[in-house]
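As you look at this complex, bear in mind that one protein chain is not there, while each of the others sits in place.
Chain IDs A and B follow the sequence of writing; residue 1 opens each chain.
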Amino acid sequence: MIRLKVSDPHTRLLMAMTVAVFLAMSLLKPGVFLSWNNLRSISFQFPEFALLALAVSVTMLTGGIDLSIVSTALLAASAGAILQTQVFENPSSLAATGLAVAAIFAVGALCGGVNGALIVHLRIPPILATLGTMQLFSGLTIAVTGGTALYGFSDRFLFLGNSSILGLPVPLVIFVLLAGLTGLLLTRTGFGFKLYLLGGNPRAARFSGINSAQILLRTYILSGVLASFAGLIMAARSNSVNADYGASYLLLSILVAVLGGINPDGGFGRISGLVLAVLSLQFIASGLNMLRFSSFAKDLVWGGLLLVVLAVHQAVKNRRNRATGPLVAEDKR
Amino acid sequence: MYQDFDQKHIPSELIRIEGVSKSFSGVQALREVSFSIAPGQVHGLVGENGSGKSTLIKILAGVLSPDRGALFFDGQPFRSVSPKRAIRKGIQVIYQDFSLFPNLSVAENIALVSEVARGAWRVDRRRVRELATRGVRLLGVELDLDALVENLPIFQWQLVAIARALVQQARLIIMDEPTTALTRIEVDSLLKVIRSLRDSDIAVLFVSHKLNEVCNVADRLSVLRNGSVVANLDSKPFDPLGVAELMTGRPPGGRTVRDRPDDRRVLLSVSNLARQGAYSDVSFDLQEGEVLGITGLLGSGQTELAMGLSGLLPAETGRIELDGKDAVIDGIQSALDLGIAYVPEDRLREGLFPKHSVLENLLAASVERSCGFLSFIDFQKFKGIATAWVERLSIKTSSLDLPVETLSGGNQQRVVLAKWLSTEPRVLVLNNPTAGVDVGSKTEIHGILQQLAEQGCGIIIVSDDLPELLENCDSIRVMSKSRLSERLTAEATGEDQLYRMLIGEVH
Partner (left out) sequence: MALLNWRKELPLFGAVLGLILILGVGNAAFFSLDNLADLLRNSIVIGIMALGVMVVMASGGIDVSFTAIAIFSAYATTRLLLETGGGESIVLAFVSAAFLGSILGLINALFIAWLRLPTLIVTLGTLSLFRGAMLTFLGSEYITALPNSMVAFSRWDLVTGLTSGGSTYRVPVAFLALPLTAVLVSLLLNRTYWGRGIYAIGGDRESAERAGFATAGLQTFIYCFVGALSALAGMIHVTLGRIANPFDLVGMELNVIAAVVLGGARLTGGYGSVTGTLLGVALIVMINNSLILLGVPSFWQRVVVGLLILIGAGTTVVRGRALRGVRT
């Protein structure tokens, strides 16, 4: 039972990797990498992206996927932007900001609900359903923003993306809270217990009386809400909403999820692994930047890393299978 | 050259296995296995799960090579085996899953392999058609060559697989548990097909653990136990009970039902239950501690009825009473709330979460009710419950954290049972509870069921294993055309009579 153990081989590997990257960067560029400024800027940068990875991960645990996370984030953010820039006389008031934030979550939950309903009630495979809603939501984003960027959030709203509480960047605080809550939800509650089982074998879950429809619906709503938090941070950080923002985030967040040990077939993977993967990738990106590599070297290293890690895993697994394979096969019915 | 000193009455031999041994990382899978098969002969190979049947099939198919020993084909030593060479020699294996392509047509499925083996790279549609027609004719059956295989009933998959073997000039067809997915009638037609193969001098190795069928169709019989051939039986008739004893090394269990009073309280009463296209007009009573058997041909509605009682295919009309009170079953949740649990047939696909731990599997069915959406899990309590079940059903596992797929078939089935028993059912509905389970575990599972009945649980066993029903049930009902027959007492009914009822000769 992987969730009860303190760590599994994959998490240990990730932990070692994260520490190694951190140490290497600290040694290579001691003054710069370890500087307060750099760590601060890292903590502002990665949460929006990490939240998207978190959003896609929960759906991958059920054996599904959510390709609409970025579109959801942007649609939600544009709802907030419209409230902030066009509706209220005094957008900086607590009420206006609060309503904008609430609208963002509501749209996120709604988008997730639409995905969930398509998957649960119309039984459309998740990859197709969310491929469709990805287009749908991003089309709607362009429609409501009129194809241009929306500017002019209130200061109070911008606080959520650019300020610090007790020296900790607000986006980081939001991410830590949400990652912790999601982790708790997955490992310690009945919902999580059932979600992992559902991801492991949906058919057996149905026969076991697990209410799969309810769990799937809630999972996709959770994914939508997590994505909408990412949208909130994106909007607050850049003071704008633009339908083209974060286009490369989708495939990257799936990449991070897989690197973090989330099994795309469902049933296995831990939030801690995901967080470690995000951290080590962010350290690498930041380090490469300091070593004066082009910003695109990041893509190269991330993609390469994913392939290497998976290849090593697979090689180990294949060798183990070859040793015991035929006996296991003998047991097959 | 070896002499045929022990087979004077057999004209010639097609394949001979001499002292074959094979081990995997220290575990001996096969030990000094020897036997031979003659052309036109049906050779039965029986053994429990894990006795080495699959390994032997793979060696014959050229997938594995033996550590020691030799194969002879047509009297010639057959060395450096590979799947391709085995196929060229005329050895064809029909695996349990048939190895067909559901997305391709029947014609293509039949012709594909031999065309590829011929080294053809261009698709010659006329040739494909001819080959397919020939295969179906050799088999003596009718098949729609243009239909996609995925749209065929499972029995016809079997026929397509055999036709495919035939067009490849098969001389030996190895059938691995060919009757698993078939109903009794279909089994009979399959056995007929196999006998017709015998007439065209094709040898068949019939690998199965269903002793009645093997004993019926085989000309000779080899029994495997723990990797060794414990007996080569040369002449019919074979006695299934004797063979079972050879297979398990234990005397077979007799009737396990003890005498039970027939006038206990009615636990579950069903009247005029119906669901369009599934079952209709079903009425019966189940007493406390009664074991009721339901059997029928495939598609007669018995599986649907079992799923109806457990809320998976809820009834549209009719009445269900539990303890004399009206009960509504409109989903699996309401069935579970009433204390009706359903143990599905397909262990790996429907019963278990193979890669998840024993603990998670044991608690999968009870967690929905014991643990709400956001309520926290008490893992200590969960462990306690799981440990208790492991002990109670003597499940052999070294740890609760082990993936359940690493357990043996019999132990897996016990985990499935425990999973359902932990919901404390008043009525337990089981669908073919011992399918694919070896004889030893089968007996133990039957024991568990009897014990449950003893404690007052009402048990409904849906099965097409007639001896199993006769051994375990107080009463039996036959389902045909979605309807349920009158109640028969097991003692008064013989297998023969039951079978004739099944195929509709007696009402």
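Operating definition for what follows: a contact is a pair of C-beta atoms (placed from the backbone, for glycine too) under 8 Å apart; a residue touches a chain by one contact, two chains touch by 3 or more.
Here the structure is a predicted model, which means the values were calculated and not measured.
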| item | value |
| --- | --- |
| Omitted-chain contact residue, chosen from A:18, A:62, A:133 or A:154 | A:133 |
| Hidden-chain contact residue, picked from the options A:143, A:168, A:181 or A:291 | A:143 |
| Touching residue (missing chain; options A:98, A:152 or A:303) | A:303 |
| Touch residues of chain A, complete complex, unshown partner | 67, 118, 122-125, 127-129, 131-140, 142-143, 146-147, 247-248, 251-252, 254-255, 258, 264-265, 293-294, 296-304, 306-307, 310-311, 314-315, 318 |
| Those residues of chain B which, in the complete complex, touch the missing chain | 83-84, 87, 93, 95, 97-105, 108, 112-113, 115-117, 120-123, 125, 146, 151, 153 |
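By definition in this document, only the chains that are shown with their structure count from here on.
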| item | value |
| --- | --- |
| Residue ranges of chain B touching chain A (in the complex, touch as defined) | 24-25, 27, 29, 49-50, 52, 54-55, 58, 64, 96, 312, 332-333, 335-336, 342, 344, 347-357, 359-360, 363-365, 367-368, 370-377, 379, 400-401, 408-409, 419, 423, 436 |
| Chain A residues touching chain B - in the complex, by the definition given at the top | 1, 4-5, 185, 188-191, 193-194, 196-197, 200-201, 203-211, 218, 267-268, 323-327, 329-333 |
